[in-house]
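As you look at this complex, bear in mind that one protein chain is not there, while each of the others sits in place.
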Amino acid sequence: MRLGYLVRRILFLIAVVWVAATIVFFIPRLSARNPIRERFAEIARSTGFAPKDLEQIIAAYEVKFGLDKPLLQQYIEYMAGVLRGDLGPSLTRYPKTVLELIFSALPWTIVLLMLTTLISFALGNLLGALASWPRSPKFVKGLMAPLMMLQAVPAYLLGLLLIFFIAFRLKLLPMGGAYSQGVTPSLTLEFILDAARHQILPAISLILASLGFWALGMRGMGITIQGEDYVNFAEHKGLHPRTIFTQYYVRNALLPQITGLALAFGSVIVSGVLVEQLYGLPGLGGLLGDAILKNDYFVIYGITLFVILSIAVLMFIVDLIYPLLDPRIRYESR
Amino acid sequence: MTQIAAVGPKPDAQEIRYEHPSRLTLTRRYLRRNKSLVLGLAIVIALTLFTVIGSLTIDTEKRAYPLAVKPKQPPSAEYPLGTDFFGRDLLAVMVRGIWQTAVIGLIAGAIGTGVGVILGFLSAYYGGVVDTIIRAVTEVLLPIPAFLILVIIAGSIDRKSVTIYTMALIVSLLAWMGPTRVMRAQVLTLKERLFVNVARLSGMSNLEIIFKEILPNMLPFILASFVSGVFAGIFGSFGLSVLGLGPLREPLIGNTIWFAQQQAAFFNGWWWWPLWPSLALVLIFVSLTLINVGLDELANPRVRRTE
Partner (left out) sequence: MTKNKITRRQLLRLSALAGTGAVIAACAPATPAAPAAPAAEQPAQPAAPAAEATPTPAAEAPQIPEVPRNRTVIMGWGASDFDNIGVTSPFAAGHNHQNFNSSLWDPLYYWAAFSDTVYPWLAAGDPEYNADFTEVTIKLRDGIEWSDGTPITSKDVVFTVNTWRDNDKLDYHSRVAPYVKEAVAVDDKTVKIIFKQPSPRFVFDVLTAHFDTGRPIVPAHVLEKQADVTAFPGGLDMPHSGPYNIVSWTNNQKIFDLREDWWAIKTGFQPVPEAKRVIMQRIGDDMGVVAQRVVNNELDTALDFRNDIIANILKQNPKVTTHTGQNEPHGYLDWWPNALWMNLEIEPFSDVRVRRAINRAVNRDQIDEVVYGGAKVSTIYPFPLYPPLQKFADSPGVQALVEKYQPRKFDLEESAKLMEEAGYKKNADGLWEKDGKTVPAQISGFAGIHADIVPVLAEMLRQAGFDTGEGPDFSPEAYNNMAQGRPGLYMFGHGASLRDPFAVFELFNTKPTGNVAGSNNFSRYNNPEFEKLVLEMAKYPAGDPKFDELAVQAMEFYYKDVINVPIIQWLHRIAYNQTYWVNWPTETNVGEGYNGAFWHWTGPRVIAALKPAG
């Protein structure tokens, strides 16, 4: 039954998100750190002055944020808040709320991480398919080895080298930051072009580091498909090689890759933590890294939830559109 | 390159058995075809030799730590890899750092694979409720980005208890789901194969079947998942180090790069300082990838049909 399958998938989605949220809820709470106290210590450090009634102020904040309650109760209340769409306040950037922080970081993350993932996916799969396609020129196959090496190198390390050579030595592109100094974000062409220039190096680091993953995967798929009867049949039918390549070959080999894409969207945010920090970009990755260092657990919860929810929903969507792509699969009966 | 060049006659199990050459010849013949595996293993062996010979010939107990040698020296006859800002001999740092980084990876890989094998077997062999529970837990945990959780854990624990061993343990916490799934799938297919049924009919106990019949056939998969585990372990620990969340005294590949970054090594022209750990990291990752490709070929003969 299609409906039964749908219900099962939705339950699974909920289970994934709930388990992840639960794990992530408790981990930061096991530590003895107190982000509120650390925030006041930071203020005290830069002003050289610790308020007299600091302890009471901290306690008052704990009451305010509900941190004085038993952990289990906090957990239940937090989960209830999540259901209402309330991710709580940021503990270290109060009065900003977690939702506000996520929304202000999101555009950067979407532009950089989503775009690079899509570019990498498209390019990687094309190269992979070509590499496994017997008629492709030799140099395409030769590309596989360097791509494999590159995907073994963390994007952070590539980013480091790119900054040094491209931005510093050759001065071709900006070294970091999301946009030029003195510019205030606006929806003008000028600003968008400026911001885009700042995204090139981080984008290249992320693309280079992930290209090989798609290419190798696609190549494997392509090899598997080569022996399939329908490909042989198409060849014997005398179809144009390009038609065979796009219609029979890529289309079928791409299917499992698409599932991977849903997962990749999630994991790229995580690798974005390092790359965004390296380039000083105001995206979700940088926000998460900062929150982890400062133990701002509401922000950690919020971003984790967001990431996992995105992965789960994407996987769900991929599941649903799979039959449209692959005529062999139908969710009728099992 | 390697894998693509690995062209050869179709290996056909029956054909080989027919000729009855010695095991050694077979291995050699196979390895000649499986160049990925050879190259990957060669790099690993080279790195191992580097650390073993290095720790036997150099006083790494002293020279891998600050204040041991003249600082900021470029590579020279006296200091083949140069020295860093703190007066550490980078040769000693690399000898120790590669080893300790590998230890993290090996521990994480071993725990992840070990747990995976056990759970996979339990799940597939016994089925029923056990299978349902293990499968459900694995499926639900798999989509959660492991590195995300790692960073959160590492950021939450007391700084004073972050050692290379705790790092390895943290990294291995979320490294068992993948192996579990692979093992379960493999055991399921093997279980129904003819030779297992034969064994069962001939009165072998479950344990005997597992250890004598199934396990040997699973070796390539176990190895592959161990190699992936080592990869993930090193990758995870590198990420933690680069965020400054790892231990800072014991030399590791990750924290050597972190220190070089902190002292703006590239900017200051001390290119050799971040270079060696970067190179070592690339070598480790490339070799593990090559080995995995090779193992994949071993396990899935169909891949060998390429070209």
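Each chain gets a letter, A and B, in the order it is written, and its residues are counted from 1.
FYI, contacts are C-beta pairs under 8 Å (C-beta built on N, C-alpha and C of every residue); 3 or more make two chains touch, one makes a residue touch a chain.
For clarity, every value in this text was computed on a predicted model and none was experimentally measured.
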item	value
Sites on chain A contacted by the missing partner chain, in the whole complex	33-34, 37-38, 41-57, 59-61, 63-64, 68, 89, 92-97, 99-100, 103-104, 163, 167-168, 171, 174-178, 181-182, 184-186, 277-278, 280, 282, 293-295
Chain B residues touching the omitted chain (full complex)	65-67, 71-72, 85-87, 159-160, 162-163, 244-245, 247-250, 259, 261-269
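One rule holds for everything that comes next: only the chains that are shown with their structure count from here on.
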item	value
Footprint of chain A on chain B - complex, ascending	1-4, 136, 139-141, 143-145, 147-149, 151-153, 155-158, 235, 238-239, 242-243, 257, 261, 266-267, 274, 278, 281-282, 285-286, 288-290, 293, 302-303, 305-307
Chain A to chain B touching residues, read off their complex	12, 15-16, 19-20, 23-24, 27-28, 30-33, 131-132, 134, 141-142, 144-145, 148-149, 151-154, 156-157, 160-161, 164, 168, 216, 220, 223-224, 226-227, 263, 266-267, 269-271, 273-274, 277, 288-289, 292-293, 295, 300, 304, 307-308, 311-312, 315
